[in-house]
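Here is the structure we will look at, set down as structure tokens.
Every protein chain of the complex appears in place save one, which is left out.
The first chain written gets the first letter, and so on, giving A and B; residue counts start at 1 in each chain.
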Amino acid sequence: MVLEKKHMKNADAALTAKNLNVYYGDFLAIKDVNMAMKRNSVTALIGPSGCGKSTFLRCLNRMNDLITSASVRGEILFEDLNIYSDKVDATEIRSKIGMVFQKPNPFPKSIYQNIAFGLKVNGFSGDIDEAVERSLHQASLWEEVKDRLDDSAFTLSGGQQQRLCIARALAVEPEVLLMDEPASSLDPIATLAIEDLVRDLKAHYTIIIVTHNMQQAARVSDETAFFMVGENRSGYLVEHDDTQRIFTNPSNEKTEEYITGRFS
Amino acid sequence: MASELRPVSDRLRRKRTYRRVLGGIFYGLFLASVCVGIIGLVVLLYEVLSNGLPWINWQFITDYPSRHPEEAGLFSALMGTVWLMGMTALFTVPVGVGAAIYLEEYAPRNILTRVIEINVANLAGVPSIVYGLLGLALFVTWFQLGRSILAGSMTLSLLVLPIVILSSREAIRAVPDSYRQAAYAMGADQWQVIKQVILPSAAPGILTGTILAMSRAIGEAAPVIAISALVYLTFVPAHPMDRFTVLPIQIYNWIARPQDEFRGLAAAGIIVLLVILLTMNAIAVFLRNRYQVRSEE
Partner (left out) sequence: MRAQESKNIAGQIISRRRGAVRIEGFIVKWVFFACATISILTTTGILFTLIYQATSFFNEISIWEFLTGTRWTPILKPRSYGVLPLVSGTLLVTLIAALVALPTGLMAAIFLSEYAPDKLRRFVKPVLEVLAGIPTVVYGYFALTFVTPLLQTVFEGLIVFNALSAGLVMGVMIIPMVSSLSEDAMVAVPRNLREGAYALGATRYEVSMKIVVPAALSGIIAAFILAISRAIGETMLVTIAAGATPSLSFNPMESVQTMTAYIVQLSLGEAPVGSLEYNTIFAVGLVLFAMTFVMNLLGFWIVRRFRESY
């Protein structure tokens, strides 16, 4: 049972999941998720391993289409349109709903080319230099790389590479940014840099972030959704509420158990 | 700085249709490339079968070549192939497996080992006719073996040696380390471990690799021509120092003749050759599957 404490007007929700079920072959990975994600805020998805939070995230930009055994039932509404309808082109969606991955994955190209790639592929007609610079500013990376844009992306540290991936995603001007445990492969200082960045970005983007680190969720997010592994190992949404409320006074006892660390 | 974002649509036009059409065109192109190979194979087999099948009969196998197409057969070539393959295997398997064992089990990580490995890799890319030249100068002339099956098989065994070494190394590498550890723990020394644990376990893989190497050797005409210098032979070899010919060379001989009937004979010879190859590969695949099932038990 989902406890959806926030009743949002449609206009407030950037993304809404309706009766979402995801199968890998015959295995039901995610069961009946109904959830509205608020615009211009940070929503954190937390839960134990295997609860389907990453799978859910990947539904939001149709990345699961790339997995042949995956099939998605239900709807994801974005701008009043179900992104899974036949009329919608997945590549179109992905340029409006961007994604940053757990392990930084810059292309084996220069820093400049990494960002320019997304622009060119999406038919950008403006000044690429300017767009590259702006994205790097947004990702708080400009100062560190402005003199070496033509260097290979691999000359950057892990934290810098991740910020490059964020800059790359932002360059195509998405409305939503999905982040799949973006700091989990980084050291604590780089992690804090990413968290600061997330807080800055929410003014202009809707951010959905998956994290296994509860303190991070508490620090960074406005709303939190807690997923759990249910019967037959299917993941389901337990509770979705203001972050404050979830961490101080959760409505569901399973949420409380997870938060207080009685299991992980 | 983030607040200076301008609205989206005026600069990122996203070019939906163009990209989709382009993608579709290239998908078709990529698919067509795969079809080139498949269609080529189908056409080739059809050609060979339609021209050659009428000529296949028992006489064809047991007769000797002749100027008269109706009386021609490939017995001498077939026997020559059998002799050559048998002797090639005799030379190449012990040497190849020995080299593989050395490289996998004994060789230290030093320059010499590196040089050996580089050599094996390079030799795999040397044109087969060059091996023929080597065999001609070394085995036929210098060792004075004459244009015999012995010289031919020694040459061919050098040709397929890299294949045998490579596949034997893989087979040896596939033996689980736990077998080795258990054997060493019982106090066996290196050679005992190899002889009694590793080789038996790697044997099916080695056998498969040998069959694949032989199926490469069976189709080789160029180096054999350089050694035997014959394409037309009407007797069966009786001992290793005899002269000889092989199936691919007999096929070549028939192809080179102007009369149309000989084209049919050539096609028939090709069918025989392909059938032999198919059988060898089928055996190799069968062995590989059986072996894999074993090791998973």
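One rule holds for everything that comes next: a contact is a pair of C-beta atoms (placed from the backbone, for glycine too) under 8 Å apart; a residue touches a chain by one contact, two chains touch by 3 or more.
Computed from a predicted model, the values in this text were never measured in an experiment.
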Chains shown that the absent chain touches, full complex
A, B
Residue, one of B:L29, B:I111, B:A185 or B:A238, that touches the chain absent here:
B:L29
Tell me which of B:P54, B:G86 or B:P127 is the one touching the absent chain.
B:P127
Hey, which of B:A107, B:A174, B:V236 or B:L287 is the one touching the hidden chain?
B:A107
Name, in rising order, the residues on subunit B that touch the hidden chain in the full complex.
14, 19-20, 22-23, 26-27, 29-34, 36-38, 40-41, 43-44, 47-48, 51, 94-99, 101-103, 106-107, 115-116, 119-123, 125-134, 136-138, 141, 158, 161-162, 165, 189-192, 215-216, 218-222, 225-226, 229, 231, 248, 251-252, 255-256, 263, 266-267, 270, 273-274, 277, 281
Please identify, in ascending order, the residues of subunit A that touch the omitted chain?
61, 63, 66, 68, 91-96, 98-99, 101, 103, 105-109, 117-118, 121-122, 154, 165, 168-169, 172
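Keep this in mind: only the chains that are shown with their structure count from here on.
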Residue ranges of subunit A touching subunit B (in the complex, touch as defined)
89, 91-92, 95, 119, 122-126, 134, 137-138, 172-173, 175, 200-201, 203-204
What does subunit B use to touch subunit A in their complex?
1-5, 8, 11-16, 19-20
